[in-house]
Structures are given as C-alpha cells and as structure tokens.
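Encoded as structure tokens, here's the structure I'll be asking about.
In this view, the complex is presented without one of its protein chains, the others remaining in place.
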Amino acid sequence: MFVVMAVTATEAEINAVKSHILSEGMTPFDHQGAERVVIAVVGEVGPRKQHLMSKLSALAGVEAVTPISRPFKLTSREFHPEDTVVRVLGATIGDGSLTVMAGPCSVESREQLFETADFVAAHGATVLRGGAFKPRTSPYTFQGLGVEALRYLAEARERTGLPVITEVMEPNQVDIVQEYADILQVGTRNMQNYSLLTAVGRVARPVMLKRGYGATVEEWLMAAEYIVSSGNPNVILCERGIRTFETYTRNTMDLAAVPLLHHLTHLPVVVDPSHATGKRWLVKPMALAGVAAGADGVMVEVHPRPDEALSDGEQSLTLAEFESMMSAVGPIHGHVRDLHGDPVLAAQALEVGVGEKH
Amino acid sequence: MFVVMAVTATEAEINAVKSHILSEGMTPFDHQGAERVVIAVVGEVGPRKQHLMSKLSALAGVEAVTPISRPFKLTSREFHPEDTVVRVLGATIGDGSLTVMAGPCSVESREQLFETADFVAAHGATVLRGGAFKPRTSPYTFQGLGVEALRYLAEARERTGLPVITEVMEPNQVDIVQEYADILQVGTRNMQNYSLLTAVGRVARPVMLKRGYGATVEEWLMAAEYIVSSGNPNVILCERGIRTFETYTRNTMDLAAVPLLHHLTHLPVVVDPSHATGKRWLVKPMALAGVAAGADGVMVEVHPRPDEALSDGEQSLTLAEFESMMSAVGPIHGHVRDLHGDPVLAAQALEVGVGEKH
Amino acid sequence: MFVVMAVTATEAEINAVKSHILSEGMTPFDHQGAERVVIAVVGEVGPRKQHLMSKLSALAGVEAVTPISRPFKLTSREFHPEDTVVRVLGATIGDGSLTVMAGPCSVESREQLFETADFVAAHGATVLRGGAFKPRTSPYTFQGLGVEALRYLAEARERTGLPVITEVMEPNQVDIVQEYADILQVGTRNMQNYSLLTAVGRVARPVMLKRGYGATVEEWLMAAEYIVSSGNPNVILCERGIRTFETYTRNTMDLAAVPLLHHLTHLPVVVDPSHATGKRWLVKPMALAGVAAGADGVMVEVHPRPDEALSDGEQSLTLAEFESMMSAVGPIHGHVRDLHGDPVLAAQALEVGVGEKH
Partner (left out) sequence: MFVVMAVTATEAEINAVKSHILSEGMTPFDHQGAERVVIAVVGEVGPRKQHLMSKLSALAGVEAVTPISRPFKLTSREFHPEDTVVRVLGATIGDGSLTVMAGPCSVESREQLFETADFVAAHGATVLRGGAFKPRTSPYTFQGLGVEALRYLAEARERTGLPVITEVMEPNQVDIVQEYADILQVGTRNMQNYSLLTAVGRVARPVMLKRGYGATVEEWLMAAEYIVSSGNPNVILCERGIRTFETYTRNTMDLAAVPLLHHLTHLPVVVDPSHATGKRWLVKPMALAGVAAGADGVMVEVHPRPDEALSDGEQSLTLAEFESMMSAVGPIHGHVRDLHGDPVLAAQALEVGVGEKH
C-alpha cells in the first residue's frame, strides 16, 4: 500500500509514519515527488491489511492510504509518477534524449575495441558496450577476455568520453566490474538470479536489466523491484526479444512492451534489436520501430569485421551499417519525442480489461 | 524450381517451355518482369528433379534453371522481384504510399457506420473496414449483421469514395461478399482454411490474409501461395499478433515479420495494432512502430463510442484518437519511405544463419 | 446461468420455465440428469442478469438459479455432470473402455488401406482412421484421394466391422463425408472455422474436434460449444499438441489438458501422439502417458511401409510397432481405469487459483 502525505506534512510527521510502519514489521520506502511525499509499505501484509490501513490513515499529516494490487511497488508509476532519469558521466538516459549503446558483442582485442569505439563515438553513440564475461550456452565456446577486457573498456572510455556498459554474471564479479564499468548489465539468463539482483542493488552504479527470454513483463518488473528495493534506484530496462514458436528470427521482439512499460513504470526502456532478431539486416528497421514505439534508446552490436567475430557475428552491424542506422534513427526520434503523451495520465488507462483473446 | 528465360526469348519459346512442364505433370506459372520472363514449376517433383532440370535447361530460350528450397514459390521474391502493387478503386497498396484501413470492428447500424466512415475518410483513411460476418469465440455473442451490413458498407463507399474491406468466413459467402466489398479479408482463425483460400483465389477482388495467431511466417506465406496459385495475384498480408506466454497484451505483435516479409515476398504488408495489443492506448505507438518498421499500411478499429461497441470496444480508437494517430503516423511514414532500401538486393542477405539461440 | 429444477418438478413446470426464457430473448437447453432437469440459459444476458435470475427463481418447480462465469455452458460439467458416452456401430467412447483409433494418415490406395485396416482390427483397434480430404500446408503436395478414399473406407468398414473416422474440411463436404464415414473429424486448422462447426453440429454423426495448435483449452471448449449448441451432443475432443518454442518435437503434447478436461467437461478426450510428437519412436511412450493421464483413447497413424507414405511417414507406426504399442497400452489402461476418481466431485476443486507463475 501507499501512504500519500499531505502537501503540508512536516518532516516529523513523515518520520512518525515511517516509524509506525517499521513497528508493524513492514518496510517504508519514501519518494519525494514534486509536491508531496509518498511512502510505500512493503512486506507481507496478509490479513492485517485493513487494520494497518486504518492505523496509518489516522496518523498526523497523512492525506490518504491507498491499497495497490500490483506486485511491484517501488518500480510502479503510482509510487513514482515522474520518469526516472539515469545520469552517468555525460550521458542521460530517460530524459527524452536518444540513448544509443553500441559496441562489440565481445571485446576480442584492444585494437578491435578501439576501432569500434572510435567509430561509434564519432557517429553518435552515447554509451559504449562490450562483453568481458560472456554467458555462453556451450561451455566449449569463447567465454570472454574477462578482466583484460574490462581494462580495455576503461581505456576506451578515456579515448571516447563515453560511459561503458558490460555484463556482470555473478555476485562475486560485481566488485571488479564496477571498478571498471559505468553501467552494470544483468543478462537475459540471469534476470531471476536473485543473488545477483540483490548484489547489483547495493552498488552505486546504474544497472541495465535485460528481460528474461521466457519472462513476462510483470516478472521483469518484479526483478527490477529486487534491485530497487536493495537500494539502487537507477535501473534501465532492456527488451531483447522473447521465445515463441517463430523460428525465422532468433527471438520475437515484443515492442508493445515499450509503451506498456512507460505506463506501468517510471524506469527508462531501451531495446536491443541485435539479440531480438539475430540477423544483421533486421537490426536497422527494428531499431527504427523501437524508437517509434517510444523507447528511450537502442542497444546494438557493432563489429568492424562481423565475419571474424568470436560471438554473434551474424547479428553485428558493420561500421557502415551502424552509420546508416544512426542517420535514420535520429529523425524518427525527433519526431516521436513529444508524441507519446503524458505517461502519468496515460497510466490511468491501464485498468482496461482484455476481453475475448483471439 | 524456376526457369529463367533469356532476355531475347520469343513467345514461342516461352510457350514451348510451358508445354513441356505440363507434359511432365507439373504446372507452369509465368511472371513477366521488367526484363525477362521467369517461369515457376510447381507440383511434387520428388526424385525426378535432376531429370527435369536438365530437360528444361536444354530447351531453346532458356537461360538458367534454378532449384529453390523455399516451399513458397509464386509468393517469393526470387520468382517476382518487384513489389506487388494492389490497386482498388482509387487506392494503391504496396507502392510506397501509406495505406490506412479504418472503421468499426462490427457494422452495428447504418448511423454508426456512416458516422465513423465520414470521419475516417475526412482524416486520411484510404480504405474503409467493417465487419459484417463476425467470427466469435462464443456462439452466444453478437455474430454480425450479415448482408444488411454489406449493404451499409456499399452505401458508405458511395458517400466516402473509399474502397471497402470486410471478412469472408466460408466459401459459400464469397459470392455475396464480393458483390458488395472491394477487398475480401480472410481472418486469423481461417488462415489455413484451404477451401476458403482456394475460393478467394478464384475471384477478381484483392484479398487481405491475416496471419494465424499460431502460425509461422512460412506457413503464412504457404497460405498466401494457395490464393495466388488459384489465380489471384492481389494478396495483402496483415500481421495482427501471435500467441505467446505474455498476458498483459492480447497477443504479441511480431513487427520483425514486416522487414522479414519484405525480403521473402513481393506482397504488401499491413499491420493491425488493434488486435495485436487489445488495448486502445497501445494502438497509436504500435501503429507508429509498424510504419517505422516499413509496413505498407495499418489497419485500426475505430468507433464513435467504444464503450457501447458490440465487439472489441476496449481496443477501438475513438474518433479523436484516430485523428491523433493520423497526425503522428504521416510524418513517420514520410521519413522511412525511402529508408528500407532495395528489397531485391536485401533478399540476397537472407541466407545468413541463426547461430546460438538465446 | 443454469436453472436447477426441483426433483418433483412437473413437465408443465419445466415447459413454463423454458417458455419464459424464450420470452426474454434467450435460448433454453435442458439436460435430463439422473435425478433432475437442469436448464441452461444461453444468449447475451448483460445488465438484465439480476432481473432474469429473480424472475426465474420465482417460477414454480424451480429449486435454484445459479450464475456461471464460464463461457462454455452446454459442454460444462456443471450443466451435465455425467460423462457423455458416444456410441457408434459397436464402439463406445467415453464409458471407461479404451478407444484406439488407428490407420493411415492418408488413404493412398485400396490395398494400402485394407492391409492396414485388417492388421489394426486384428490387434485391438476400435475405430479405423484414414484421410480422404487432406489439409496440407503446401498447395503443391498430395491433397488426398477424396471421394475415392471415402469409398475405400466404407469397404474397409465392411471388412473389419470398425466404424470409420475421416476429416471434413468445409461445410460443402459434410454431406458426402457423412454418407460414408461414421465419425466426422474437424482438424486442428479448422478448430475455429465456425461455419464448419455449425455444419457438423447439424448432422447425426459424432464429431471429433481436434485442438487448434494455437488454441487454449477454453477456446477449444467454446468451439465444441458451437457444435453442441447446433444440436449435436456427440463430440469427442482430441489433444494433438500445441505450438511452443521447443523444436525437437513437432508440437508439445499438453497432457495436463486430459485431466483438466475431465474436470471441466463431460465430453470424452482422446490423445494423438503421432501429430503431437512428429516422430515415430515417441508415439508409444506418449500413448502410454496419455492413457495414464486418463485419456479415453488414443489416435495413431499406422502405415505398412512408412518410408513410402505420401504424408506424415516419419510419424507413422509400422504394423509391428502398432502391435507393440497395443500390448503395452492395455495393461496401463486396466490399471488407471478406476483411478482418476469421481469427476463430478473433482470438479469442485476447480476454483483453486494459480498463484505465483514460474
């Protein structure tokens, strides 16, 4: 449930409400909005719900106590109506600008990384991506250069000025990865690795959480809730395709998730057409589609010579293709930027049912 | 297999090739391209493939005989490299212009239809949609006004000048529907109703074939192949969402199918965000995304008072929402129109494999 | 809603209730159970629900009026608690005995059919299957022998004494198929071909309705509802696998649907491991699993020389494999026959929720 404080509520009143919540065995999370403070009450309320609501309603400075049925709380628009804007080095994500995360699937060598980084930086990328620790389906394929790759990424940040994003695969890697990288990525296979979610929830770096390829939007937001409730509010969501019966494409890109998430949550949303399609020549049209649907950014794999790539070559853009995509995506973003309306108002439309499914 | 005739081949040579194909128990389909004629050989070749290829190669005027592994032939880019353009009344579909099919889910009354038709015509729709025979999951819900609705649709065409599209549900309805409507729609539940596909393949009206909600892109093209091989080349494909485990939206809109189809086939592709999402407030962003992905058009449900609609009210746009969508979608279309490149060249990229699926 | 009549209700009272229902614009369907009559009220009740319930409750002979939220009515256990038993020639389906439908995918010749029919009849099959009209994904592959095949099937019935089941693909074929066959099959691609469902709902032959490969259990029961509400109570359901992301097997066999259906509906349930798996060597274990889950029968494809089959050879059992399956499946059936408990009582368990989905 949420406790909506009055505009005139004092700090002492706010603290008294939080103390009461703690005394009931629940945890308070407060959000200072433009006008007023909202306090989320999290924990298992169960049968004490009515009791708790009436107790809280009676406290000084409380304007309303509203139950919410959604299982995600801190990541919901109801709790935090304004968009979350993630700021890292010079980049801002979620403020209406277009974020472009680009770079190689795997960092394969210093030269390959620098060649790619210099190019994408010169052509409009705002974040540099590159895999150091690689989650691979087979134990017998290239697993990434590890710490060596992290060092190259840090050097590439110095050259280009771009913040660096890379994947972290287990709690024990969090310390070393955050030492070198600016944004930590949790991959699709680890979306419900709760130990990892909690670990990245305790660091001071933003986290990009990719959707599990078999996960619903609700489960994805619950996974984000693990990170935010552990203390890290700077979470970016990344749609990268889900599993379906269609086999022409590697996955099925669920673009309706983009406007849906903008209604359900305040967190920024990025799309990854490289993993979603698995085919280089589908990346550009799907990047355009993602931006048109309202995504805050795109993440794409770029390689100077995709045919020689140690991983994901068939879905990596060449340098020329990246340039071509960039020249197309900018104007689309400029056009839709103000189109998607007020997400707070739109959120009120959410309760419309589904009806006959066919 | 395809027989590619020489640029200099005479009509007599072309006819001789076709006669030979018939004499082998197969059926020839010829396509007159810009420069030369290509003849598709369809039927079950089986073990006689090598024999047939060498026989045909030896005929006068034949430049090459190429085997193709795709199961769809007449609908493939290889057979027919240029885009198919469907022309009906004043509308053209697939020529680079933006097609907008709009109207009520069901025709409920003369007044409801005319109010909607006048509005969408005045705000840029190019085709008027409206259901007369409705396929409903339950036998106990509104099944459409039938022939009465067809008459209203024909009247609405007179008022607005827009061609009319409506669904035909069984072979026996084809005659009456084509008497009133300009484009026949085959719905998602009937995508593999082969009797119906063959029946609409024999009429002189264009057909819009919706994707089966459980069908792959390949099966969809095979269904289109039934129509084209029955004699009707004017087929429009409509992506309307597929079944997945995600439950927030009615279906999952597979937008990657749009650029994929532009590579695989010469037929125009339209997207239907109303059925794909099932939620009115997701229609506009997904219409934008579809157009950005390269769709030749969008189909949307519009109702003056969605809350009173007899079917699909929760996904129908109001008149004002339709106007808002139209003002947004035009500029996006103007921008991407020339972006998606040369589909014939792009088709060569098709054979790239899929690699590790995750 | 259902009107439960008192045990002592007279025929006049029952008729008065039905008349009242008609006068309200709804349709009554009555079911004479062991003790009492239940009348289902079907049609769009909408806002008049409370009014209608109180009116009906007040009529003489009415014990109770119960609303039901399920969209399927006549096919539900609530309306018809006892199992439906389908009787056709000497076969009974749904009475606790084991139904085995076996035969070739397609009838290819008189000899092929008779060789198969004689063998399966001698080894325990209770129904002979064979395709005459074949729904094929490609228009260029073998489409069945049509009426010629129907004649052979009728001859095979004379030889073996087994009732014959074959697929009907469109309303126009219903007359000719029912002339020769004993059970009409509606295939997976036509599960929501409502014209066909209505047409087979009007004949005197039992109908086997295969599940659409992309359809939910609820939609499947709604499709059965079309047949039953058109006047044909003898419907058999056949689970044949659904579409998923798994690609090793042709489809994913949803065996939980078997006990689920026994709870939701009174109609018999058969499983088809041939289409569900697409691999001959998986048919026997999945037939055993289906029977163990409580299926009323199995349907399998059998061919004397599968490698020469014109369709579905890779999933057809050889004669020897059929014999092997039969010797295994009988004892399993004998063991589980009395295990699955009282479906009427079990139906009460249905309302248990689903909880956290993972």
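Just so it is clear, A, B and C label the chains in written order, and each chain counts residues from 1 on its own.
The criterion applied here is as follows: a residue touches a chain if its C-beta (ideal position, glycine included) is under 8 Å from a C-beta of that chain, and two chains touch if they have at least 3 such contacts.
Owing to the predicted nature of the structure, the values given are computational and were not obtained by experimental measurement.
Peer 1: Using the document's definition of touch, tell me which of C:Glu63, C:Asp83, C:Glu115 or C:Glu218 contacts the absent chain.
Peer 2: C:Glu218
Peer 1: Could you tell which one of C:Ile68, C:Val85, C:Val147 or C:Ala289 touches the chain left off the display?
Peer 2: Counting the whole complex, the residue in contact with the absent chain is C:Ala289.
Peer 1: Which of these touches the unseen chain: C:Pro71, C:Gly124, C:Gly278 or C:Pro304?
Peer 2: Answering carefully, the residue with contact to the hidden chain is C:Gly278.
Peer 1: Touch as defined at the start, partner being the missing chain; which of A:Ala132, A:Met222, A:Ala256 or A:Val269 qualifies?
Peer 2: Reading the full complex, the residue touching the unseen chain is A:Met222.
Peer 1: List every residue of chain A that touches the chain not included in the displayed model.
Peer 2: Residues touching the hidden chain, for chain A, are 42-44, 71, 73, 135-142, 169-173, 189-196, 212-215, 219, 222, 225-226, 229-230, 242-243.
Peer 1: Could I get the residues of chain C that touch the absent chain, sorted low to high?
Peer 2: 136-138, 141, 188-189, 213-214, 216-218, 242-260, 263, 275-282, 284-286, 288-294, 311-315, 328, 331-332, 335-336, 339-340, 346, 349, 352-358
Peer 1: Touching the hidden chain in the full complex, which residues of chain B are there? Just list them.
Peer 2: 192, 216, 219, 243-245, 247, 357-358
Methods note: only the chains that are shown with their structure count from here on.
Peer 1: If I average the Cα coordinates per chain and compare with the overall Cα mean, which chain comes out closest?
Peer 2: Most central by this criterion: B.
Peer 1: At what distance in angstrom does the C-alpha mean of chain B lie from that of chain A?
Peer 2: Chain A and chain B have C-alpha centres separated by 36 Å.
Peer 1: So, what's the distance in Å between the C-alpha centres of chain C and chain B?
Peer 2: Chain centroid spacing, chain B to chain C, equals 33 Å.
Peer 1: Scan chain A for residues touching two or more other chains and write them down.
Peer 2: 216, 243-245, 247, 357-358 - these are the residues of chain A that touch more than one other chain.
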